[in-house]
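Of the protein chains in this complex, all but one are displayed in their positions.
Then we have chain A:
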């Protein structure tokens, strides 16, 4: 379909979409105001460790940066510092796991997945040991630049046999992901969030292994989001609905195994196709996993993969990078327009209005502060 600059009411009715409503109306129907939670992992780790006496935490000079300082102070005999030496730390974790302990490695994602990849594959993954690798600063969530931005971690670890990959998308998932990881007989890699984390999902609806969250029904488009991109997708879906586009929205938190039938069912129903959005390279992550399944199942729908387009990023603020690299609500709207074949007349101001209603201005300030003062 060719893009059209001026869609008419008639055309929208013809195409069977819901009548227009205001973006805020649409948003408020589905969501409450979003609460920001301060360092949910820090307190949850202490709570969780109290119930699991065989849980040990291994750190590599990023203990407070990975919110494990509370655990260290509470359980000093269960905390082990390994300094900046991740290859050795992963080996120690493997040895401890062979003896029946549950090592929870805490460091930045890049230092789990890039630097000690051979150790991860041979010492931990091959023997299927229950090491839990809690990786922080996934994707472009850090101004620390290319060395600190894990944009290829999912791709690398999806290729590792025995590996389970989980990604937290909000405070509720940050608080519930450890319990899911602990049930798994084998190694688990978690893309974890730190600092001020929005609560998008009710606290009593924890992350469930292998189950996407179905956040909205629709038959024009399917949007599949993960991690921090889900909040952007919520904004975009509200905007699209206000233009009468019927959108199915799914949030994915289990990236491997990747076998939730809901995803293909919703994409198959979407007349114009699907959009995936992820805080990762478009090669090897969520979008690739969906594409593989669509092809194998013979589902002939278009799929636009949003994410880093085979490029590294650089050091800057999260909102800037999300905009710059097309991981935000505006990028989703553009992709939706491409699939539908017409302009939906949703400008930045309209999107900003929706986003502003998700978070109060005060919360925005807290966030900006947290971004600037983080330990790297």
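The rule is short, and it goes like this: contacts are C-beta pairs under 8 Å (C-beta built on N, C-alpha and C of every residue); 3 or more make two chains touch, one makes a residue touch a chain; residues count from 1.
Quick note on the criterion: contacts and distances are computed from a predicted model.
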| item | value |
| --- | --- |
| Name under which UniProt lists the unshown chain, selected from "histidine kinase", "NHL repeat-containing protein", "Transketolase" or "RNA polymerase sigma-70 factor, ECF subfamily" | "Transketolase" |
| Selected from A:36, A:93, A:112 or A:327 as touching the chain missing from the view | A:93 |
| Where the missing chain touches chain A, by residue | 53-54, 56, 76-78, 80-83, 85, 87-101, 103, 118-119, 122-123, 126-128, 161-162, 184-186 |
